[in-house]
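For this view, one protein chain was removed and the others were kept in their places.
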Amino acid sequence: MAGADMIRPSRAWRFGAFSRRPPGPALGRLAVLIGLLLVVAVLSLCAGQHWLSPAEVLRALTGQGRESDALVINLLRLPRVVLALLAGGALGVAGLLLQTLVRNPLASPDLLGVGPGAAAAAVLFLAYGAGVVSPGWLPVAAIAGALSCGAAVYALAWKGGVTPLRLVLTGVAVASLASAVTTFVLVRGPANATLSAYVWLTGSVFGATWTDIARLAAWLAPLGIGMALLARHAAIAGLGDELAQGLGQRVEAMRALLLTLAVAMAGAAVSCTGPLAFTGLIAPHLARRLIGHSFGVAAWASAAIGGLLVMVADLSGRVLFAPRDLPAGIFVAALGAAFFVQLMIRARHRAD
Amino acid sequence: MTVTPAPLACQNLHVRYDSVPVLRGLDLTLPPGRITVFVGSNGCGKSTLLKSFARLLAPDQGTVLLNGRDIAQQSSAQVARALSMLPQSATAPEGLTVHDLVRLGRYPHQNWLRQWSREDEAQVDAALHDTGLSALRDRPVDTLSGGQRQRAWIAMTLAQDAPVMLLDEPTTYLDLAHQIEVLDLIDRLNVERGKTVVMVLHDLNLAARYAHHMVALRDGAVVAAGAPAEVMDVALVKRVFDLDCQIIADPLFGTPLCVPFGKGRRPPASS
Partner (left out) sequence: MNTARIHPGVWLLLAAALWVALALASLCTGPLRIAPGTVIDALLNHDPTIAEHVVVTTTRLSRLVIATLVGAALAVAGALMQAMTRNPLASPGLFGVNAGAVLAIVLVTLYVALPPTALITGAAFGGAALAGTAVHLLGNARHAGPTRLVLAGAATTALCVAITQAILVVDQESLDNILFWLAGSTAARDMREVLGLAPVLCLGLLGAMLLAPHLDVLAAGDQVAAGLGQRMGRIKAATGLAVVCLAGAAVSMAGSIGFVGLIVPHLARRLVSPRHGWLLPACALFGAVLLVAADVLARATGGTQELPIGVLTTAVGVPVFIVMLRRGRHGRG
């Protein structure tokens, strides 16, 4: 059967009924990525107003070092690093999923109104709810905003089905509306809320607490599992409705499910950090370039790169303008700008 | 020979597209293990008919039968294991390699546990071999030539391992050499693997050459159905395409060849 062709060694991971195709050389690159992640994490823990050596960091983590060091690490820096990782990772995966579903590499969670929706809800909360309810409810309000925005976009784009173009356009419209609500509250709301709202809007991991992380992890755990179970369906959905249906996928049901997953992941992340625009746009691109376009592996890479991006942004914010501690969102936006310039140049060459 | 139900058939099929009736009460039975080609002028409903067979469009009235049972009653996975569909303008996600694309064709046979069984691997390798793409397996699909790309898509539907293959205008946008290349491949798959093939082709002469069974449509109704040699004549071409012609035997293959002429340039009076 395969006689005349070159004999290829059969590469597969098989145990009983379980079988998977190994990612090949991509696995090596993924390992490097994770290695890089760890290095940056350690660097993040060392850096700050009071620089520590890696050895001191290690001692502080294992409870052997000075008490002041342990305080700084465990209460201030480690939560930031972990939050950056989790939020960045969630945004990276959500972005990849959306780009696959919409079949366009320029899609991102913000376009479905996730960012603006969460922002509007958060700003409303900060302006009118902060006095009434404990501020701990802010992330919950934000995630509710993100989810309802996402649901509204889907419902409004539904007309016997959802086409990518209509989804995107409706998303842009609803996002504009959410932004208008945000602006309205900022302008008309109580003055003291404005600044804190604006800071939140920029996106940062400042002031991360272990409670925040626990909450985020509680959301992301089932979503992550859901993603792992549904990954193979995402790749098929990315082929287009007719092909996907021809291959036996229930297109509308799967699209609704995957969109919910993406919106929930992005919403959870954004509710803790504020809208870190572009993480969900850039991470998938870089992941695909480094690792390849097969969805499963690309998802892992996207998560890693998303986490890396936010960590680096946070690190820059803490270190580059010391003693000021600038929100990570600024640097993500700066990276976004650089990325866009590069994309433009590439697109131009391809069009020529 | 045991009596097996025809793989694909339709009864009293009425289909609307955007509330405009396109197919009006069609009854068809497609022969197993043969190549069937739908022909007709633009808007006659041939693509709509194919999509209805593929369950991409729901009928207004009437039924489509897959292996003797109503296709609407069968699950998506069941249908996908029985028939594969290649739509007209298939676009691969940017950067996907040939191997990755063909692998996706195994979807209806996989579940979360089994994502790369021996059977999957064997089918993918066989599909690549039969379409002559084994050497190109690691190339991104969007870097291939038109003919190679179409072969990659066919390989994907081959890997799906369904006995019936539906192809919507597989030769559009391809130059002549690639058109012949793709149609020869489909012919070979029909002979070697016994696939039942149902295609829409806009080129009448290529349809006549490759089809065992030709279905001519006009305004959503079947005008003729049968072997090209029996069915294709001057009257048919006039009815379906509104065109005068002369039918000769293809000098190479013996199949009917339509030589059309219109109202402008007329053949010289000598003939």
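Per-chain numbering from 1; labels A and B assigned in written order.
FYI, contacts are C-beta pairs under 8 Å (C-beta built on N, C-alpha and C of every residue); 3 or more make two chains touch, one makes a residue touch a chain.
What you see is a predicted model; the values in this text were computed from it and never measured.
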**OP:** List the shown chains that the missing chain touches in the full complex.
**Re:** A
Original post:
From the list A:Val57, A:Leu111 or A:Ala142, which touches the chain that is not on show?
Top reply: A:Leu111
Original post:
Which of A:Leu43, A:Leu58, A:Val140 or A:Leu169 sits in contact with the chain that's absent?
Top reply: A:Leu169
Original post:
Which residues does subunit A use to touch the chain missing from this display?
Top reply: 102, 104, 106-108, 110-111, 156, 159, 163-166, 168-170, 172-177, 179-181, 183-184, 186-188, 194-195, 198-199, 201-202, 277-278, 281, 326-327, 329-330, 332-334, 336-337, 340, 343-344, 347-348, 350-351
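Methods note: only the chains that are shown with their structure count from here on.
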Subject >> Between subunit A and subunit B, centroid-to-centroid distance (C-alpha), Å >> reply: 42
Original post:
Okay, in this complex, where on subunit B does subunit A touch?
Top reply: 51, 54-56, 76-81, 83-87, 90-97, 100, 103-105, 107-108, 110, 112-118, 120-122, 125-126, 129, 134-135, 140, 157, 160, 166
Subject >> Of subunit A, residues touching subunit B in the complex >> reply: 1-2, 5-6, 8, 10, 12-14, 17-21, 100, 103, 105, 229, 232, 235-236, 238-240, 242-243, 245-250, 288, 292-294
